[in-house]
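I have placed the structure first, in the form of structure tokens, so that the comments after it can refer back to it.
Excluded from the complex is one protein chain; the other protein chains are retained at their positions.
Up next is chain A:
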Amino acid sequence: MGWEEVQVRGYSEFVRTAQSYHGRPIFALFCGDKDAEGKSWCPDCVTAEPVVRKELHNLPDDSVFIYCLVGERAYWKDPNNEFRKNLKLTAVPTLLKYGTPQKLVEEECFKAELVRMLFTED
């Protein structure tokens, strides 16, 4: 069985989804919301997303890839937002392996080599 993608928006939906897949390897990409034309307010997210998507075929079998929109720019800039407080996110884009300290932040997400390393190595 390969991997599957789930798209969520907002913190509660993210947590609910992650919990529902408990027991399987979970990878998550956090990006800023997209406008009506599908463009994010976060320029680094716009650059990172295609790089990450290109490496998705390297995901281990049975893993889940959660694509999570965090919210509007103003929400993200608030230092007390739930992503910052509870998930300890410091920036978008963030690509992480849920439940581990393994993550890539901002420009690190532009590097296919690093994304591949996150997906394939222990």
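Going forward, a residue touches a chain if its C-beta (ideal position, glycine included) is under 8 Å from a C-beta of that chain, and two chains touch if they have at least 3 such contacts; residues count from 1.
Note that in this section contacts and distances are computed from a predicted model.
Look at the chain that isn't drawn here: its UniProt entry, checked against "Missing oocyte, meiosis regulator, homolog (Drosophila)", "Thioredoxin reductase 1, cytoplasmic", "AP-2 complex subunit alpha" or "Transcription elongation factor SPT4", names it "Thioredoxin reductase 1, cytoplasmic".
Per the touch definition above, the residue from A:T17, A:T47 or A:Q102 contacting the chain not shown is A:Q102. Contact with the omitted chain, checked across A:K54, A:R73 or A:K111, is made by A:K111. The chain not displayed touches chain A at residues 100-104, 108, 111, 113-114, 117, 121.
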